[in-house]
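Have a look at the structure that comes next, please.
Only one protein chain is missing; all other protein chains are in place.
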Amino acid sequence: MAEAHPVGFQWVAEAKARGAKLVHVDPRFTRTSAMADKHVHIRAGTDIALLGGLIRHVIENDMWFKEYVTHYTNAAHLVDEGYQDTEDLDGLFSGFDKDTGGYDNATWQYEKDPYEADGIAKDMTLQHPRSVFQILRRHYSRYTPEMVGNVTGIKTEDFLELAELIGKNSGRERTTVMAYALGWTQHSMGSQFIRTAAILQLLLGNMGRPGGGIMALRGHATIQGSSDIPTLFNLLPGYLPFPVAGKHDTLRDYLDDAVPKDQKGFWSNGDAYMVSLLKAWFGDDATEENDFGYQYLPRLTGAHGTYQTLMRMFDKSVDGYFVLGQNPAVGSANGRMQRLGMSNLKWMVVRDFQLIETATWWKEGPEIATGELKTEDIATEVFFMPAANHTEKAGTFTQTQRLVQWRHQAITPPGDARSELEFFYDLGVRLKEKLKDSTDPRDKPLQAMTWDYPVDEHGEPSAEAVLKEINGYYTTGPNAGKPVDNFNQYKADGSTAGGCWIYAGVYAGGINHAANRVPGKDQDEMAHQWAWAWPANRRILYNRASADLDGNPWSERKKLVWWDEEQEVWTGKDVPDFPIKRPPSTKTAHDTHGPDALAGDDPFIMQSDGKGWLFAPKGMNDGPMPTHFEPAESPVTNPLYPQQESPSRVLITSRGNQLAPAGDQPGAEVFPHVFTTYRLTEHQTAGGMSRFLPYLSELQPEMFVEVSQELAAEAGLEPYGWATIASPRGAIEAKVLVTQRMQPVVAGGKTVHQIGMPFHFGVGNQALVTGDSVNDLLGMTLDPNVYIQSAKAVACTIMPGRRPRGPALVKFVEDLREQAGITVLTGHRRLTFERDAETMEVSDPPTLTDPEPHTGE
Amino acid sequence: MTLSEFDAYRPENEPRRKRRRNRPPGKRRGGGNGDGAREMPMVEDVEFADSYYGRPIVKAPPWDDKISAYLFLGGVAGGSAMLAVGADRIGFDKLRRNTRLTALGATIGGTVFLILDLGRPERFHHMLRTFKPASPMNMGTWILSSFGMGAGVVAAIEVDQLTGQKIPLGVLRKVVYAFEKPAALLAAVMGAPLASYTGALLADTSVPTWNGGKDNLSYLFVSSAAMASSGFALITTPTSQTRPARTFATLGAVAELFFSEKLTADMHPVEAEPLQTGRPARKLRWAQALTIAGGVGAALLSRNRIAAIASGTALATASMLTRSAIMEAGINSTKDPRHVVEPQRDRLAARRAKGIVDDSITTVG
Amino acid sequence: MARFSVLGWPVFRQAKSKDKLGRGPAVESPKYANMRPRTEDADKVVQSVCPYCAVGCGQRIYVKDDEVIHIEGDPDSPISRGRLCPKGAASEQLVNTPVRQKTILYRRPYGTDWEELDLETAMEMITERFLEARRNHWEDFDEHGSPVNRTMGIASLGGATIDNEENYLIKKLFSAAGAVQIENQARI
């Protein structure tokens, strides 16, 4: 956090000065570790084992927060009789589908009990063997301190110290917060890493309370916003799922499946959110008769994530590619494939401040040097469109705590530079103009799309007008055209339009609340009058959980929101995240649904049962509870299960994306080490915003690799000399930093050397500082829930000296692969144990079949 | 490298600096110095754990032999002015003329070198913006200026006479001639500090070898000035009029030999080291040899014009080499932090041993 | 020392003042005696937000003649309290770095170098290509006959420094055009 979010770290420093303990778990000793009370060296990619061990420790040592867990989580819920655990199935849950690697979650459901108002069978003593609590306990029963040590490489005494610290620092009086960044997300099980942390925090009663929770330390100014208002294939704004062909053919199908009315919580109002969105997009063309234009929306037929799209480029089935303030030639996994993929496009538009490597790969990329691509043979047209930066346009960023902050425009963009807003507005105007007379039904959605935003004298559309549309407004009645105040005013009948329901209220009363700027020193620590947080300017989510069953704060120290007996309302320092007038004693009534069905002790109001989920009956594609599997290509054989890797991981099969053998398989010794990638304080992501800036470039001017003294001795690496690092995908060179900050760990009976490399450098001639890109070494093995690649624990080898130049580089990598006996199918076995081999064995790779990376024409 | 078949395609490893080889990590020496100074060679020979990657603690001033030349010429000018007054007194007109012209020439030359060494030469006159006793450089500039005025007046008269009063002085001629005696005296009187202040100029710094020479540098520099100025006189003036210069030269040479020994003897050994090693040491050895040769020559052989010229050249060269050696040794002494740290640690320890414990920059309360 | 005057001559001022040795007020130049912050003559100061990580630090942007002359932390922000990390502190260079590319460049198929294009031409070319790619890879139904109404010929990958309003228009436009392969940094 001190490395990548230094200014956020001021609050940690302050907490520390007031006596808080800071523990940093990382494969590397970083600037954060330097500030921590304790640094725990972990083997990269084994966080579920550590967190699972902590869960076990907390349960077995009775450190869990009984009242909280019993009433605010689903601990007491009983799970279907058909449910089988990984303990029973050698690492699989019941419902595994060997063809897709996914699960049918039918057996993960709660047992029904018609006598309960919410229909769920429960055992409030938590003793029932099929209660979530007991299932959880059994699931992690083998995650003992010794086992944790064997998997993660963490010394038992370090683990116990950490466990005691966390356990004792949680309860009524105290809370523990966890913060993570890409170290948890960029794994083939990243979602489950975070789930494990969530389970632990629920057990300790740290959710919905001040000083608790899990902080996603997001790395980009509005990466939160770009999920809220998503430019992501699988989502519509406000986390409404994008319609899927076959499942969501009509609006009714969509609503019944995605946001069913018969569940508890606020998602059951999803029809209002969806219809308002359609109204915002298609305006008067969106009527009840045409399902509010639902049919105008395209449909998904599977994953269309960035890596799947890349593979489609090789089929020549993607013509045009917009790259907007992004540098996939450096920043995306398997850089070589990224660049080769782009060489198969007909055209691409790169919008950026600088001539980043994604704009120049066709003449300066590494494949030109190796001869794999020839500039004269590349058909791709490239448009470089200069972009306006944050000072040159107005608009909002949503930061890591969901705070939507408005930026005022300071100056006009120079030269041809334009904002994304202006570029896309202009593109939209041109498209509509060209299609205005079309009678082709395909063009109807574009014709219907509302696109009338006021523009200023420079042609820049008003961001505030767009924000107002995002907020939502009335379409009919006396308030027509006026902004809504909150999402409860969204209606499913077309009388409201709104682009993103969770942002409703940001423009309440016609005031841009994102621009609120009452100085922090003039308000309390919640600072509600500084910008605006979704939802409803609420700063801590699920904050009903900060009060006990009776609605009183768990403790004076930790009070946030409570039930005011006299006024009969929820009140407190934050905007209560609960139906404001619902007393804590309320019980769920039969035949209620939606928000009305929430009981007084259902703090988790977006969940279909109002409870925090220790066990996820739905929503996760790779299991209801996190389970430790080894990362792809791990040198360690999974000590916990015969199943080596996550059976649900998404594999991309291609000659350009081959994997190293794992564990003790033959050839694994060719790529014996594990590398992990990271950000440096001095740079940003793929370098587009830092390697072109003199003041930042000089601070970290060269690509480097961090190795332990032990590995340096073993591999003959010279301090500050060059080293070549190779994976089955490529080879790069870097300056060597030999440091005690890196330490080998012993896991699975093996010494594992971990190597660290920053991910900022890329090959080109335009930036002030350049270097080989570590992402060229990454494979594309994806998390099955969010399709993020595994980048934090990857197999490699390291040797002294610079890498080969020219075509020899390709041959060098090929030879290494050959030496390791790697084929396109290496590492593709879904199941690695011989249980019921006949039915379970999956030998063929899944979905995407081998597109040979074409080069050039 | 197991994959040696590809080594042919791999670029040569850049030659790594020696010091990085076979050294346990964590005890590395640093590379490079501060801003803009990274071309400086690293001090290779000393393993010195308690430093920041072996980087310099104090910085060398941006001075080179232009400043050595300034020091040298300042000495020549000062000494020459003294010889001129004496020569005038005893009626050695050629000696007077030559030393007066040398004095002005050396002043102009020295000033040019000084100006060239400035980062902003056009602001040279800012040196006279203030009168600042705490700054030897400032004092020196005042000295140089007043000396220059005196030396200028008398040299102008000499030139005027040489050219048969062709210099277009007009009505000023009278004034100038009227000031001849005071101007000559001014130059002689200011010539002494002009030659000696440079000792304080170098000593009044944090450069270890210079600061370590604070007790002797001025003495050494006047000796050197005497030697160099009389050397010039020996070169320029017929032997009939050089006797005083020979005496002056001999005195200077003897003193130079004495004080250059004393200089290092009085220093902390680590401060003296840069004078005793490398190029400065070689320069000093040459200077010593030339001083002896020139001194002996001046004392004994200088009735012969050739021998006189040779002795004079030897003495002047010796003086220049001494200045240059001290300049370079000072700059070298900043490169290795050991030259800073060890004398400081020792003096701190010495004070503590004496019971003085309240003057450390490091404290715990 | 623009113009010499005896009264302004530090030597004279030394004699007159308590600063006899010329180390303080006597040697201060008029420029320094009248020193003001270089931001003082800014035309305006704009409150903004740092574009790097997601902490969301407040920035104050000083503008003169429609140019950013300085950026510093906004002390009003309860998030950052006026502090910035090196990236945030360097963001003035993000605006003014001499290597910034401010004009449109075009690389034609098989071309070996960039060419210049004017904005109108570039936008027209992109619009046409957009429509063509959309047509080329249009799909009405999937293999089971369910409607899909989409084009697979266009993809987009955005960074995560794109404003919410911008993302909203991007998502809206692409969705209405039938393009589904719309992604951003959050996936990476």
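Each chain gets a letter, A, B and C, in the order it is written, and its residues are counted from 1.
Everything below uses one rule, namely that a contact is a pair of C-beta atoms (placed from the backbone, for glycine too) under 8 Å apart; a residue touches a chain by one contact, two chains touch by 3 or more.
Basically, contacts and distances are computed from a predicted model.
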{"item": "Protein name (UniProt record) of the chain left out of view, among \"Lipid-transfer protein\", \"Formate dehydrogenase iron-sulfur subunit\", \"Hydrogenase subunit MbhD domain-containing protein\" or \"Zn-ribbon domain-containing OB-fold protein\"", "value": "\"Formate dehydrogenase iron-sulfur subunit\""}
{"item": "Contacts of the hidden chain among displayed chains", "value": "A, B, C"}
{"item": "Omitted-chain contact residue, chosen from A:Pro260, A:Gly283, A:Gly494 or A:Pro694", "value": "A:Pro694"}
{"item": "Of B:Phe92, B:Phe113 or B:Phe232, the one touching the omitted chain in the full complex", "value": "B:Phe92"}
{"item": "For chain A, the residues touching the chain missing from this view", "value": "2, 6-7, 9-10, 13-14, 16-19, 29, 31-35, 521, 680-682, 694-702, 704, 719-720, 735, 737, 739-741, 765-766, 768-770"}
{"item": "Positions on chain B where the hidden chain makes contact", "value": "20, 26, 28, 30-38, 50-53, 55-63, 78-79, 82-83, 86-87, 89-92, 117-121, 123-124, 126-127, 129-130, 132-138, 140-141, 188-189, 192-193, 195-197, 199-207, 210-211, 214-219, 221-222, 225-226, 230, 243-245, 247-248, 251-252, 255, 330, 334, 337, 340-341, 344-345, 347-348, 352, 357-365"}
{"item": "Residue numbers in chain C that touch the chain omitted from display", "value": "1, 10, 17-19, 21-29, 31-32, 35-38, 40, 70-73, 75, 82-86, 88-90, 92-93, 98-99"}
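Assume only the chains that are shown with their structure count from here on.
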{"item": "Inter-chain centre distance, chain A versus chain C - centres from mean C-alpha coordinates, in Å", "value": "26"}
{"item": "Distance between chain centroids, defined by C-alpha means - chain A, chain B (Å)", "value": "68"}
{"item": "Centre-to-centre distance between chain C and chain B (centres being mean Cα positions), rounded to whole Å", "value": "53"}
{"item": "Sequence positions of chain B contacting 2 or more other chains", "value": "none"}
{"item": "Residue ranges of chain B in contact with chain C within the complex", "value": "126, 129-134"}
{"item": "Parts of chain C lying in touch with chain B, wherever the complex brings them together", "value": "1, 9-11, 14, 21-23, 26-27"}
{"item": "Complex contacts: residues of chain C adjacent to chain A", "value": "44, 46-58, 61, 63, 66-68, 71, 75-81, 83-91, 93-95, 97, 99-114, 117, 119, 122-127, 129-133, 136-138, 140, 142, 144, 146-188"}
